[in-house]
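Each remark here refers to the structure printed beneath this line.
Removed: one protein chain of the complex. Kept in place: all other protein chains.
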Amino acid sequence: MTDIASSGTLIDAKAPPRRDIGLKRRYAAERRFRIYGILAVSVGLVFLAVMLFSIISQGYTAFSQTAVTLPITFDPAVIDPKNERESDPTKLQTANYPALAQKALAEKLGFAANDRAATRQLRGFLSDTSRVQLRDIVMADPSVIGTTRDVEILTSANIDSAFKGQIDLDVPEANRKVSDQQVGWMRKLSEEGALATRFNTGLFTNGASSRPESAGMGVAIVGSFYMMLIVLLVALPVGVAASIYLEEFAPKTKFTDLIEVNINNLAAVPSIVFGLLGLAVFVNFFGLPRSASVVGGLVLTLMTLPTIIIATRAALVAVPPSIRSAALGLGASRMQMVFHHVLPLAMPGILTGTIIGLARALGETAPLLLIGMVAFVADIPSTPLDPATALPVQIYMWANEAERAFVERLSGAIIILLIFLMAMNLTAIILRRKFERRW
Amino acid sequence: MGEHTVSSFDQELDEIDRLIVQMGTLAQRMVGDSTKALLSADERLAARVISEDATLDAFQRDLDARVITLIGKRQPMAQDLRAAVGALRMAADLERIGDLAKNVAKRVNAVGRTPVSETLSNSIEAMSRVVQDAVSDVLDHYTAHNAEALQALRVDDEKIDIRYTAIFRELLTYMMEDPRVITTCTHLLFCAKNLERIGDHVTNIAENAYYVTTGLQLPAKRPKRDETMPAASVS
């Protein structure tokens, strides 16, 4: 039999003298590279941990709030001294409600309401929101006038901070915002059980306020919700339709290439530019109201559209060509091919891309500043055409506030925003899993 | 013919061809030696021819194994397939030639030193030479892929047949003249018949070689006129 070795001299059977040259160095290099990698990951994790720790440690207290339960006597002599409420209902609105709360607190603490120094301290002890709170009770049911009932009145932001231990009481009295007398009342009421912290629902339901204890993110949450809804309803269909056309139907010409390049460019345009565009087009040209979430939503739609188109096209391209051939080979039309086979397979990718685009839009601040959504809005918007703010804008505004109690709320707001983002990403993952399992 | 992409395929085919040529050379020598031993009553030469047949058989078995391996391993197509299958058949024919030469050698003992007429001796020797030439020609033409010459060899076979007929008649005459030589003459007749059969195998080889070379079958066998038989008995 013939064998290869005898037929050719091509194969040099002699082994090289040392095969292990550089072997140690090679392994060492690989070990080093792994260490670099671990270091890089650790740095990222440390920063994340520091960020989360600082935000949570400062912010978790924002979810609780100090309130004092007082037996309020709705004294007609205070509310309506001249008994004019039958003829002039506005009297009820302008009545001196805080006095009722102060009186009740003075009685609870056991000193006369005419002690002027003590009364000034009292005024600083209770939140001014008692005015709105008590007025609402009376307006809802004027028959309470003349009766007494227990009402939970918020303490002022300073007392709240002190009760949560955020104010250093060792500092000389003149240098802090709570007096020793107020601290004494606080302790006394706390021992009696009248003063306690409770869950801060106002943070989620209240609108803007200059007083930290009554400032909430309700307007921002609703505004952001409207905007996300608009983005989803406009950007998803438009983006998916555009991608399907570009990817599956459009002939590959110079023109479609140009469109593709421009979509990619659009994705890289700074968001503030979209804000300017929105201001010029939607507010100035179409005359939509400023500060409205409909304008914000449209601006964010413009911004999200390229992201969705790019993600959708990537998802469509990722569908194996063999599936397309199979469908076409059976005589399916292009549209049947896309809607029966390609789109269902691309759905997880499209959904993921959309939700990530939405999450990015949710966190976007700059374009909203330009269309006037950085506004003091106290009332929850009932339609997308009403003035509103957005979660990140609210954070931006609170970050500009000077008071100590706003720092806590700022961190609380960040926690809420992060939770929303995480929920969205989680949804993306769950949806992807669910759809992938179906196929 | 171009080279195969797999060069060991070429080597294997070459090896098979080489074996065919070796077998042919050996068979040709055996034919010559057996006739020589017959005419010179050389029993040692005859014994050598008999022993050489075993070598030829061994060659054939080796070739068979190689061809089978080649078919299994390479799945040859077209001319390669024809070459492989043709080699099998040619080797079988060559092996038969060896057997026939051995048969002639075996008769040396029986014929012994009985005087054979000069003319008969010459006729047999001449026939043997023609047969030997045919064996070597067919292999030369095969290795040279000379289709025309291979086709011509079939005509050559007729010459062998004519010589056989002549020898047959001559032996018939001897036997009629002198019944004592019938045994010897019958042996010689068988020897001549063997030579004639060798010629037929050469024709087979030529036809095979022609098919291997061209891919075409030669037209059906030319009508064979065996003039040693009465025409009436052909049916």
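A and B label the chains in the order they appear, each numbered from 1.
What we mean here is this: a residue touches a chain if its C-beta (ideal position, glycine included) is under 8 Å from a C-beta of that chain, and two chains touch if they have at least 3 such contacts.
Rule of thumb we're sticking to: contacts and distances are computed from a predicted model.
Per the UniProt record, the absent chain's protein name among "Carbon-monoxide dehydrogenase small subunit", "Phosphate ABC transporter ATP-binding protein PstB", "Ferredoxin" or "Acetyl-coenzyme A carboxylase carboxyl transferase subunit beta" is "Phosphate ABC transporter ATP-binding protein PstB". Touched by the hidden chain within the whole complex are the displayed chains A, B.
Set against the missing chain, the residues A:42, A:57, A:284 or A:336 yield one that touches it, A:336. Within the whole complex, the absent chain has one touching residue among B:22, B:79 or B:121, and that is B:79.
Within the full complex, the residue among A:110, A:172, A:193 or A:251 touching the omitted chain is A:251. Residues of chain A that touch the chain left out of the display are 251-252, 320, 322-333, 336, 340-341, 345, 439.
Listed here are the chain B residues that touch the chain not shown: 1-6, 9, 74-82, 214-216, 219-221, 235.
Everything below uses one rule, namely that only the chains that are shown with their structure count from here on.
Averaging C-alpha coordinates per chain places the centre of chain A 101 Å away from that of chain B.
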